[in-house]
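All protein chains but one are shown at their positions in the complex.
Chain IDs A and B follow the sequence of writing; residue 1 opens each chain.
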Amino acid sequence: MNDIDYAVTVSNVYKNYGDVEALMDLSLDFPRGQLTSLLGPSGCGKTTLLKIIAGLLPADRGEVTVNGQPVTGPGSDRAFVFQDFALLPWASVLRNVAFGLELRGVAKSEREAIAEKYIGDVGLTGFENSYPHELSGGMRQRVGLARALSVDAQVLLMDEPFSAVDEQTRRKFQEDLLNLVKNESKTFIFVTHSIEEAVYVSDQVAILLPRPSRVSEIIKPEGFRHKDANSIRRDPEYLDIVDRIWASLRTYVE
Amino acid sequence: MKIFGYQLPAMSSLILWGILWEIVGQFELTFFLPPLSAIFTTLMEIGTTKVFLKALADTGYAFFVGTFCAIAIGIPVGILMGKNRLIDELLLPWVNMFLSAPLTALVPVLMVLFGFGMKSIIITTTLFAIWIIVLNSRAGVMQINRSLIEMAHSFGASPKDAFLKIYFWAALPEILGGVRIGFIRAVKGVIIGQLLISIVGFGALFELYSSNFLMKHFWAVLIVLFTIAFTIAEFLAHLERKVAYYAARR
Partner (left out) sequence: MVVMRYRSLLLKFLSAIIVFGSWEIAGRVPVSFAFPTFIESMAAFWVLLVEGTMFVAYAETLRPLVVGVLISAVLGIGIGMAIGLSRKFDWFVSPIFIVMQTAPLAALIPLLVMVYGIGLTSKVFVVCIMAMPVIVLNTSGAVRNTPESMIEMGQAFLGTKWDVIVKIILPAASPIIFAGLRLGVSAGFIGAILAELKITPTGVGDIITYSRSIADYPSMYAAIFSIILLAVIFLNILERIENFLFKGTRQGYATE
């Protein structure tokens, strides 16, 4: 059965916040080298699940493994991209991107060299010495992305990374993400509440429903994965899947 | 903080400190800290004496007249500054200056000009409170959402209506915040005034008790003062919260 290699497995995870049951008996597996979206309305626990995988929150019950090893806290095999960027306002772009390496004790010249490479990769060359407040929202998130890429983790966890930027920038990011997934051999776990976004970028979409949080469906868009960025949005299968998902989710919108 | 799963209320550690004080006092570890219980007994005794009540009345009188003046003068001036740029530019440097200046230095001047009595203390109190009230009133007016003003215009509101029905309420939370801080400063002002002038009110009592080393009496009066100050501050904060429920979405 397991001819698919799963980088991350989540088994029977429970998580409560006081009286509120955020996650109840949730199980889900994430294939290596692919991008899996966690899609659902607010309150469905997708960010909670992501943070549990990241090791930032402990599960009350159940087990999460990454590369076969159980998760007990943050680790060098996972990197996180934050919704509100979480940049250090007093540090330059270069220092921000290198921050993950700085916390791991990498020497200054080495980490700055690595940081510069990824700054170039995300298209921010020339901005190494700028400060976050001098950058647009889109640029700040690219800094966050570069930081996550710099630590060379195998699993990249992204918490609604494009929700705090404007629509045009967001579209561009989605296209760039497709290229990123193709070129890097990492496993991506992507939280979003946008159906179009999820279907656009993902190799598989896990739909989570709230109260109690559960995986209701896993959709694997096949037909249009190989198409180029521009054509996907008009592909009939893409549009069908989006409609289908909306039909089942709309009852959960308050 | 939780003990055995029960959330302890915010200021409850004061109870612990109180117990500590009682222990220190009972063991007579230092002359200057009599047991809390003895202090309370003394408080009961002197609390009804004429001397004490007069001091309370004097202090209260100075405090209320002082804050009243500060509010009556401060809020209109602040509002004026918020609305009129010229007046604002003329007055703002002075207001800011007196806000952070050590107003205590002015008390000798007041003593010399207005004598050693109630007048000086009232003026001291007013001076301590007024600057922050002016600034907050000004800020309250200046931060009124532009769209509220435009909305008032578009619905043809008269200036009186606009002020009473919209601007006043929009600025109120900020103004109340200023009044609350002003009250706290006024308390400091009335005490500092009394300490330096020391013929009336609690200032005189402190002089009397400290020069005669009547520690229990000294602490009794001090605790009363602190409690009153704290209660007023909390009451105002409560009031402010009630009014400010809409503040975040102004």
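Here is the rule we use: a residue touches a chain if its C-beta (ideal position, glycine included) is under 8 Å from a C-beta of that chain, and two chains touch if they have at least 3 such contacts.
Since we're looking at a predicted model, the values are computed, not measured.
Listed residues B:Val24, B:Ala38, B:Leu91 or B:Ala157: the one in touch with the omitted chain is B:Leu91.
The missing chain, though absent from the display, is touched by one residue of B:Leu106, B:Ile149 or B:Ile199; that residue is B:Leu106. When the missing chain is restored to the complex, the residue among A:Phe99, A:Phe127 or A:Phe224 that touches it is A:Phe99.
From the options A:Phe30, A:Phe80, A:Phe173 or A:Phe224, the residue with contact to the unseen chain in the full assembly is A:Phe80.
Interface residues of chain A with the unshown chain, by the touch rule above, are 51, 54-56, 74-76, 78-80, 82-90, 99-100, 102-104, 131-133, 135, 137, 140, 147, 151, 164. Think of the hidden chain as still there; on chain B it touches residues 1, 8, 10-14, 16-17, 32, 86, 89-91, 93-94, 97, 100-109, 112-113, 184, 187-188, 190-192, 195-196, 202, 206-207, 209-210, 213, 218, 222, 225-226, 229-230, 233.
The rule we apply is simple: only the chains that are shown with their structure count from here on.
A straight line joining the Cα centres of chain A and chain B is 51 Å long.
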